[in-house]
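Quick one: this structure, given as structure tokens, is what I'll be asking you about.
Only a portion of the chains appears, each positioned as in the full assembly.
So that you can tell them apart, the chains are marked A, B, C and D in the order they are listed, and the count of residues begins at 1 in each.
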Amino acid sequence: MIYWNSFSDFLAMGGYGFYVWGSFGVTALIMAIEPIVVIRNRKSTIALLKRQLRADGRAENRNAAE
Amino acid sequence: MLEADNLECVRGERRLFAGLNFKLEAGELLYLQGRNGAGKTSLLRMLIGLLPPEAGEIRWKGQPIKSDDFRADLCYLGHLNAIKEELTPLENLLASACLADEELSEDDALDALEQVGLAGREDLACKYLSQGQKRRVALARLVKEKRPLWILDEPFVALDVAAVDWLAGIISGHLQRGGLAVMTTHQLVNIPAGTVRELRLG
Amino acid sequence: MLKIITSVIGRDLKLAMRRQADIVSAVFFFVIVVSLFPLGIGPEPDLLRKLAPGVLWVAALLATMLSLPRLFADDHRDGTLEQLALAPHPLGLVVTGKVIAHWLVSGLPLALIAPVLGIQFDLSTDALIVLTGAILLGTPALSGIGAIGAALTLGLRGGGVLLSLLVLPLYIPVLIFGAGAVDATVSGLGGEGHLSLLAAITFASLGFAPWASAAALKIALE
Amino acid sequence: MKDRFNLYRFASPVTFYPLAGALIPWFVALSVVFGLAGLYLGMLVAPTDFQQGEGYRIIFIHVPASWMSMFIYLVMAGWAAIGLAFNTRLSGMMAHALAPTGALMAFLSLWTGALWGKPMWGAWWVWDARLTSELILLFLYIGYMALTAAIDDTKRADKAGGLLLLVGVVNVPIIYFSVKWWNTLHQGSSVNLTKSSMAQTMLWGMLLMAMCFWMYSIAVALMRARTIMLERERNTDWVKAVLAENSEGAAK
């Protein structure tokens, strides 16, 4: 079933290792980094929005008190 | 003739007004008031169809205003003068009439410029005019204007006392001929004729 | 309908004449950019002949593009654009007039001066004729496509550079066929195929661009 | 009228937000499954290509990335058209959320293509029609992002960006058909629904990888869209409710 004879053959890719792994590596990197960035962005946005919400709430309370 | 039905305006994240209604008939002037930032300019831009309202509808002669017919009845004068600094007052006046699809003879144009006190400056490029003189060039359009609906955003800004009186007279004349006008201004100006309705925003 | 187009053209041409600098400057920009290359690259005639179509076309693209930000900006800043949008005829017609005026002021002069510059690069007479024809055919498309970009970036402060970012990629087909026509003529293949593609692009963009620009202008005026 | 009502309902962030939240895990899982299967078939099982040697295995990401770059653009343009026609709030957010992923896909297509071109054609880059039009696609993505970033008013940004997307959509068929219309170095289409010129395992590997990229793009775009929704609708009650719920969850 499996086409490769050895792991080093697999890595060498018939002499095209640099090109093949260069492609796969960058793709993997991007697909790993993009979701991380998106999730971090989401967390920071939520934190910011919550802070704003709380600030607004306080301002309203103050207005009500006055 | 001009009806606003339940208008709502949101700029950025701020709701400026909601549920705004009014009806304006021939010969009436709507005088918009309100502090800075109340939404007067925004309302005017809705009335001329450049800013879609968040909710509600505006009708002219019973039709929604999204039509060429409405625009053929409309004369708008904004914060900006809509004059070209390189052209002379005369050329500006003729060009703007032509682009608005109106007939204006050169004699009429010269006459209008004389009325706004620009006699002798018809052939000076507008960039050499003072603040108030530029405003007068823009206002000269109104002298021969026959369209029924005038919408004027702070028309009195930068004008001296004589010019303010003159403009008030022009607006009265328009109302007497059965025209409608919507106007904002922070100055107190007395418009002698027509029914003046006030609307206060904010 | 025709009346509004012609009166817009008339007004824009009058303004351009009044400023003069406009017409002269676009041509001079073209001349200077084209002349910079021999300076940066060195004077070998063989090399230059190969470069000529590409350099001339890129310079034409840039010269057109440079005059784009002002296509609507002046009218926007002084409030004329509002008035045009409120006039009782479709805004697309007005834009058509402005695009034609833009071409008359910025595209046509380039086509007229291009053969002179082509001689500097040692092009043959055939190639010069095709070059002029290609520029004549292609520049209206540049004005048309450019109008969309100019309308989209209207009033944005980073406008000029953003505009080039939007418009230059869309100019690439014009560049390829324009330079290709000259190249093909130089190498004896005949440039008709390229020229007819160029004409197709121009017609398509002149028909379509004014309405897209008009839509963009309405958005900008909100 | 009824249709339109439904469309509005579906395209309203209030319904879309929880729906997207529920779907994301599934798309992530599917993406991983398809990816593993595709890699197994493509990298371990598939035989070598008799012309290109093992270098051809770049195809397993090059083609999916290229497809996705075009497809995402089409989807964005579709959303833009809906947004301009019906003035739905969701369309702008979706286009906005898709753009970075699309740009990355276009970049990956160029990157893997370049890495493929060096051994096959002897050059990282040639100026042929498909490569050039793909580069234009990348520029269009960047232009879209730059334009929307330059406009602060989100309503105007959505509309202007949407218009740009619609104008640029002519580029997609050019990319796709460039190999047919012009005589180029780049190879023509070999995936054909009726008869395929590729070995079966290769074809399956490629299709699985394409599914993986597809699911990945959907998942990331939905995540981004959810963030954008919160940000843009921060003054609405439903966002406030979501935020409140969210802090309770954190407290537990």
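General remarks:
As a convention for this text, a residue touches a chain if its C-beta (ideal position, glycine included) is under 8 Å from a C-beta of that chain, and two chains touch if they have at least 3 such contacts.
Treat the numbers as computed from the prediction; the structure is a model and nothing was measured.
Only one copy of each distinct protein chain is displayed here, while the full complex in this structure file has the stoichiometry A x1, B x2, C x2, D x1.
Following the convention adopted for this analysis, only the chains that are shown with their structure count from here on.
Once the centre of each chain is set as its mean CA position, chain B and chain D turn out to be 48 Å apart. Rounded to whole angstrom units, the spacing between the C-alpha centres of chain A and chain B is 54.
In terms of their C-alpha centroids, the spacing between chain C and chain D amounts to 33 Å. Each of residues 153, 234 in chain D touches at least two other chains. Listed for chain C are residues 222, each touching two or more other chains. Chain contact summary for the complex, chain D toward chain C: residues 84, 132, 136, 139-140, 142-143, 146-147, 150-151, 153, 155-156, 159-160, 163-164, 166-168, 174.
By the touch rule above, chain B contacts chain C in their complex via residues 45, 48-52, 68-69, 71-72, 74, 76, 78-87, 91, 95-96, 98-101, 125. Listed in rising order, the residues of chain C touching chain D in the complex are 148, 152-153, 156-158, 162, 165-166, 168-170, 172-173, 176, 212, 215-216, 219-220, 222.
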